[in-house]
Every structure is written in structure tokens, then in C-alpha cells.
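Dumping the structure here so I can ask a few things about it.
What you see is the complex with one protein chain gone and the rest in place.
Chain naming follows the written order as A, B and C, and within any one chain the residues start at number 1.
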């Protein structure tokens, strides 16, 4: 066990530091700036291009696909160093690198790889994902959006939800039902779709936070050329698994609880501060212990990955705890500050961050595997307990109620 | 809403107080005494006889059965006043009054009523229950103990567990399977059985507390006369429901958390006491708020019962919370006291009580409806949510795996 | 012994629920948020017509002269609907303060107008980061003039009258202030609850009249907060129950993996636990409401107990209701968010858990401990 860099890691870190020192400052966002979406995407693309030119785009992507073919530790080191700058990193970049390229790399044809990989790495092509539907969230295989083959194209009709930044993405990754007579998981097929195709209408979803960074996407007679099908017909579920099983080793953020300790320390209380109250201390210390545990647990997972082992459902533990901890501690911090946290009079920024966290935590507890789904995964895949009793097993999709 | 006694209630209370003042002191146990079992049973019987003579045995039992036919409020008032004395009240009395008599009264024949009710009310006849089996606990209908009719008797073979004080009881209430070809709940029949019958062997169960107040009861070719069958063949489940649905409005005890506050106040801590620590205060105050809520919730249920309404699964809420609260707070109080609570040096009694509670809470969380079973009941019967998916539905018992 | 609401109280609740269900639907709440409205003025008018604001105000001052428990059943319905009305600020807080500490003249001047809903009042106790009731207020009252800053103050944009917690000759006191004059600056704050606006109030030599009986009466002020706690806890119970049934109904409708979402034990047990917490909180609320009128010596403990249990119940209920709804719960079109935000308002407006833990432990019978 060693928390320090090996000599090779130290060398890589030094190289990265030096490169970032030279290239990152020019791309940094002004602190506290709120950009309009188009500006943000443009900056995100520019930084991705810089990464590409520097050889740091797609660190984990294999060399044969044009990536760096680096190790997980290199990716972590790069990430740690890159985070020291306030750089534009949006989902429009992340979905391409983390979801689209792995599935295209694994299930795509040579032409598809040629067409999509390099432009995505260069930041020229941005992506959104079109997976969830109103009646297919946790139960993703319940998608109803239909694709019917007509000649050398598929005609797609249906509705997708929770696609982030769909309105600023060039292409989407899409899963649809091509065979309603097959059982649920078997009738699905995977596509990439040009978001400028006729018949695609994107509507923002109004979120409880007030923001609208997620969309509903309506597909009406959208024609997708056969050449944009990824994998075979019926291979859609396997493609989804490739996407969803991608490394989720970056869940959670450190330093949150320290910030809350500071927030408590900045709150006067009976001649001292709220952080001097033993009950507050105990709550925050317990949360801090969990946050630290998550950090070291993540390090254990990364060590597994760096050895070629698959952490599988273990990775779900990170997200499960992070989302709950965020909800609990941001709610608690509001209580610690007291009425000023309902409507701050001055020094608004940290309180706004708490509001954001308290609201966003509800989305985190649902998206990318709801708490309950993750607990099922952990009990079934790590502890080997039986799966849920299912009423949809072996039943053709169009016979399900 | 009124917490005070009505004039009638006040009158009844005054009458009870006077009667108890005259009769109870002679039956009180010496404080802190540990009696041997036989002595305890004898004293319990004597007190029950006193109650009978005073007209207070079976307050809730209908007059036609020889009870007082009183109201729930009268039962509560009597209970409150009786608790002020340290009287011998064992399960050998409670099971007879609370379980055996209601089921005999409802499902029994006139002869059975005549034979059992009065002696039980007088404390001459004590009872145990023979329901649970090693493979039939929460799932009581899974009992395997078999009864086969031979002439005018049933021959019973099987094993029962968790019968308390079986070794000091005269009779038992027993549920067994008479028809293994019927589906689970349908093949059961209810009996009363003389515990001195040949073929009954009682073995104490060694509990984790060190005590052995529960037994395993082995039945080998025990012959039960047809006349001791309660209700018809196949009516066993209905009889069980009569027993189990009896008023469970007395779950929980008050004053526990106040005692823990005192325990904390008796624990020195940095120039003050543990009760001055805000974290301790918050934990105990929260538990106290829950205990108070249970008290008033119970009062709401009693009000319902006094109006002839059936609180049904609402009553499960009392037990669910009481058991968990007992576990949490007794564990917490040990921590508050610190190492002295592991092995007290002096003033041993309150710490021993905590140990008892911390151990006993595990039994409470299981017996009479495990936490998980109670949550099912609440969600299904109060909230109207769907029942569990069952693999045993409609399947004859002998075809179940 | 009878531990249930009286028939009249049940009717009162039904009446309030009927009106609020009709006039304060979730769609109406969305409309108000979209309009940036500070309150639902027509709803307040309807409630006033039925006499709800004056429920607890004595008949001699134009109210119905009902008790704390009666007011509680109304508070519960307001909480169930997350209604955008100043019931808490104007009635539970301001009117009660005047009723308890005001002179006959002050009562005559204000209670009838508060009772009929014509005037909205509020109680300004918090001072930003210094806390909800700072030990010594930085707002001073001298020679009939008030100066200093109170923040945040709920519903202060629509109130024309504020009861202000301040210091008078070094002692804690409450003073009455009219908000419409030029010497009061009202700054609307950006707030977490989209249906209850909060303001910072800056007073500069603002004419004020002391509530004489409040001066130096620390116990009396604590009793006032006890009474606020009881009513806000009823609000929380109403909100919590609304969440339980909203989640239950959604789960019953939603199919997942070929089964009703409501058939999953994770969902069933979650809602069972929250229902228990809610029913227990309601039981404490019933007692606290009863004690407030009938057993004042028990109020401190009862108010603390109900604060602790009601906020715990509503917190769980608001969070898990949204969770049961899944993605749809995260949209503005769903109804979960009203409760998710309002719950924090109630939790925090009612003061820190620690305050109530101290109050409870200090007042539990048989204990002789100091307040920490």
C-alpha cells in the first residue's frame, strides 16, 4: 500500500503539471462567471482541442482508437492536476468521451470508428444521450421508442427524456425498440443520430432547481441511415451495458465537508461558533469520516482497475453514498446557519451552493441508478443474493401490461 | 380532546385505587427479589385469584363469559393503577387471559367455555402458547406439526418453539396441520392441550441473555381428545387471527428515556455531567419526543377502541418503534456512561437494566411480528399497497419446497 | 379520556381542506411562482371570509375565540396545501404576540383587523447569522423609535405591521411597527422557498410602540416560541402526510420491471416508516395543542417534543416523496418540490434542534438541570 506516486507516476505528474501550466491558464473561466450556453460549449470544445493537441484527449482510450492508451492511474493523475484549474468541462464533451466512444469502439464498424472517434477526441463533435423515456427510467429496457426499417434507413418515433445539453450537441447515442415481439431486453437496437435530422424536436425540461439543462427529445419519423446503427439489430441492450458499465470511478467530490465545517465556523453561536457545538461537530465529523472513506474506497477501486480487475457493482457504492451524504449534509448545514440560510442577507455565495446541493442531491439519488437500484445491484452482484421477482421475464414486450 | 378522566372514569379510578390499597400490598414482591419459578407462579396465581374475587379479572372479557365486560378505558385505568404496585404478573397468567380466553370465547363450544373460562379467570389454570416452529416464525402458516385423527382423538407429532413458561403451564393453545393437501393456511386446526399429556417433552431454550424463560416443546404421539379441538378442522388460521389480532395496545413502556436522562446526569463529564453535552441532549431529547409520541398515539388508539373502531395495523406502529427505540437508546446510554457500562464497578443496577434492554430489544424486534413484517402490514393494511409476491399462493402445502 | 379531535374540529379541518384543495391546487402554486407573486391574495380573502385568520382571536376582538388545537387543525391544512398565505406570520406569530403582550389599546387597534384578514402582520425575530432570537438584540427601541436590521422576515412584503423583537433599556422586548412608512426599508431577499418571501427590514428611527408586557419577560417570549412551534409543527404534519399519500399514489400507478412500483418492499417500508413518523408527530401535536390551552405547565416539553418529531417526519417525507417519484419528481411540473422547499423553511424557522433539545431536557419533570 502506498499513497505516494511511484517514480513513473511522479514523472508523468511532472510532465502533466508542466503542460497544464503552459496551456491551461488561457482556457480558464473567470471565477464566478456564468456564460451563455453557446459560449460555454465553444470554450469546452477549444479546451478539448488543446487536450488533443497535447496528447491528453482520451487518456484511457486505446491507442488503436486514437487515444493515449494510458493507465487508470495516469487518468487519475491528469484529472487531479487538471482540476486545479477552472476549465470548461461540460457533459457535451464528457458524454462523447465516456459513453459514445467506448460503445462505438467496441460495437462499431471500422467506418464508424473512423468517422466519429477522431472528431470527438478533437472536440469537434459533441454528443448527448437519448436513453431514458417517461416510462423507462430505472427500468431502461422498457423503452418504447420504435424504429422500423424502411429500405436502407430506420424510421424512428418516440420520446426521450433527461438528455442533457441535447440542444447543443451534434450527435446523440440512442437506444430504441426494433422488435416488439421479442422479450424486453432482446428487441432493442442502438444507433447514433445526427441531432440536426428532420423530425427531432428538443424541448427543455423545467427542473425544480429552476435550470433547464435537461431536455425532452421528441422523434417524429426521424430517418436514420442503416450505417448509423451500432452493432446488430437486437444488440441494443449489450451496447447499453457497455455504456453504463463504463468506469464510474469519479463519483463524488472531496472537500465538501471541510467547506461545511468552515460554514459552521463562520456562523456565530452564543459567544463562539456553530462549529464549537458538540452536536454539530459530531454530525460533521461523521460525514467527514464517510467522505474520507469514499476517497480511499475510490483509491481501492482504482487500484483494482489498474490491475485489470473489474470492480463491477462495487462502484455503485460511491454514488449511493455520495448522493445521500450531499442531501443530508447540505440540509444540515442550512439548519446550522439558521434563518439566514433561508434568505441570506449578505455573503450569499456559500448559502447558494448549499441550496444547489440540497436540490441537486435529489437528482443524484435518482439519475444513473436510483438508490434502490444500486442497493439491488450491490446485494445481487456483490453479495450474490437473489434477483427481484419479475413479472416481465420471458414475456414478449408487446404482451406486457 | 381531553386527557383528564371523565366523571365516570374518575369514579372508577377512585374505586380501583381504594380496592388496590386494600388488597395489593399483601401480594407485592420484595423489591429486587428474584424468585424461583414455582414460587413466582404460585404468587401470580394468588394475585389473579384476588383480582377475580374483587371483580377485576378479565376487565375486557364479556360478562356472558364471566368477565367484567368493561371498557378499554377502564382496562387502561386499572392497568395504570395496578402498575403502581410491584405485583406478580407473568405470561402464564397473561396468555390465558389475553390469548386463550378470547379464542375459546369466540370459537369454542359451550362446554369448552364452561371448562376453561372460570378456572382461568380465577388463576387456577395457567396457559402457554404452542404456535411457532423452527421453520414457521414470521410465516406462521408454515407450521409442520401434524395431527392425524384416530378414532375420537387426534395424534400429534412435531416441534414447537418459543413457548414461554411451558414448563409451568397447565394447558397450551396449539395450532397444527391436519390437512397437508390443502393450501398452507387452509389445512390448520386449533387445539387446547393438557401440558401433562404423555408425549410432551419440554426443553428450555438457552437464550443470549443467559435466561431460559422460553422453551422448545416436542410432541410425540400426543393424543388430544376431539373435545379439545377449538372450532372446526381447517379453522385453525381463523383461530390464530383471533389470538393475534387481540388488543396490542399495551406495547411499550413509558419513563425509559427519563431514566436514561437521569443516567446521563449521573455520569460526570468534564466538570459537568454527560447530560450537559449537547450531542447527548439532542439524542435523548429526540428519543424522548418519540416516546411521548408513542404515549399519545396509544391514547388515540384507545380512543378508537373505546368507540368500537378497530385500529388494525396501526397498533403495529407501537411495537415497531418501541423495540427499535429500546435498542438504540440502551446502546446509546452504554456509550454515554462509557467504560463503566461494560463492567460497572459500583451502582450496578441501572447498568444491568441497560444490558437487559439492549439484549431484550433484539427479541422484541422479532417476536410478535418482526420489524419487516410490521412494515409490510402497515404499508399493506394502512396505506393499501400491494402484498408481497408469494411463491406459495394456491399451492398445496405438501408440494411446497 | 378522549384523545381525538372533537366533531367541530374535524369539521373545521374538513372545511379548510376543502377550500384549500379547491383554491390552492399545485397548478395554482406553479402559477403563483411563475408570476413571481408573494402570496395568494384571493385565497387569503376566501380564508378570511370563513374567519380562519381570526380563529384563535377572542370574540371581543372580532375573532372566533377558538383554542390552540383548533388553530392547529387549520395550520395542518395550510401545511398540506403549502398554501401561499401569511397564516403563520400574521396569525400564529404577530396576532399571538399582540394578544399576549399588548395593551388593551393595542389589541383593539390591531386584533380585529388581523382577525378579518384586512391587515397582514409578521414577527421579526431573526437577525441574520446572529440567529433566530439572538440573546441580545442589536435592534434598539428608544423613546418610541426603532433602529436596526431584522433579517430574514417572512411575508414582510405583504405585511403592513410587524412585531419586532428588540432591546429596550437593555432588556428583550417586542415592539409594534407599521411597515409602510418611509423610515422602513424593505429589501426582498433571494430565498429558498418560492412560496414564502423573506425580507430584510432596516429601521431608522421608525416610530414604534412597545408591547409593554413583553419587556424583560424572557419566559414569556419563550412561551411565545413554544406556541409558534406547536402551530408550525401542525403545518409540518400536514405537509408530511401530503407527501406520504402523494408518493403512495404515484407508486401505485407506476409500473417498473413489470410490477407496480408500490409492490417493492423498499418502497413499502420507506412509506411505512414515514407514515409512522407522521402519525407519531401528529400525536405529539395533538397533545401540544391540548396542553397549550389546558396544561400550560406542560407546554415547554410538549412544544419541544413536537418540534423534534414533526420536523423529522416532514424532512423524511419531503425527501423520500421526491425519491419515489424518480426523474419526474425533479421536474417543476411534479408537485414534490413545493414540500421539498417548504420543509426546510419550517425546520429552520422553528429554530435549531439543539434549542429544543435543551428546552425539553431542562423541563422534563423531575430533572433539575440548567439550560446549556
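Just so it is clear, a contact is a pair of C-beta atoms (placed from the backbone, for glycine too) under 8 Å apart; a residue touches a chain by one contact, two chains touch by 3 or more.
The shown structure was predicted, so the numbers you read here are calculated from the model rather than taken from an experiment.
Taking the complete complex into account, the chain left out of view touches A, B, C.
One of A:89, A:144 or A:281 touches the chain omitted from the figure, and that residue is A:281. The omitted chain makes contact with just one of the residues B:38, B:241 or B:400: B:400.
Of the listed positions B:137, B:225 or B:312, the one in contact with the omitted chain in the full complex is B:137. Annotation for chain B: contacts to the undisplayed chain at residues 132, 134-135, 137-139, 142, 161-162, 205-208, 266-270, 277, 279, 327, 331, 334-346, 348, 355, 358-359, 362-363, 365-367, 370-372, 375, 388-393, 395, 400-401. Summarising the interface, chain C meets the missing chain with residues 264-266, 269. Residues touching the missing chain, restricted to chain A, are 1-6, 9, 73, 76, 258, 261-262, 265, 273, 275-276, 278, 281-282, 284-286, 288-290, 292-297, 299-300, 302-304, 314, 317, 320-321, 372, 374-376, 378-380, 382-389 (touch as defined at the top).
Just so we're on the same page, only the chains that are shown with their structure count from here on.
In this assembly, the C-alpha centroid of chain A lies 39 Å from the C-alpha centroid of chain C. For chain B, residues that reach two or more other chains under the stated contact definition are 278, 281-282, 389.
Shown for chain C are the residues that touch two or more other chains, namely 259, 267, 353-354, 357.
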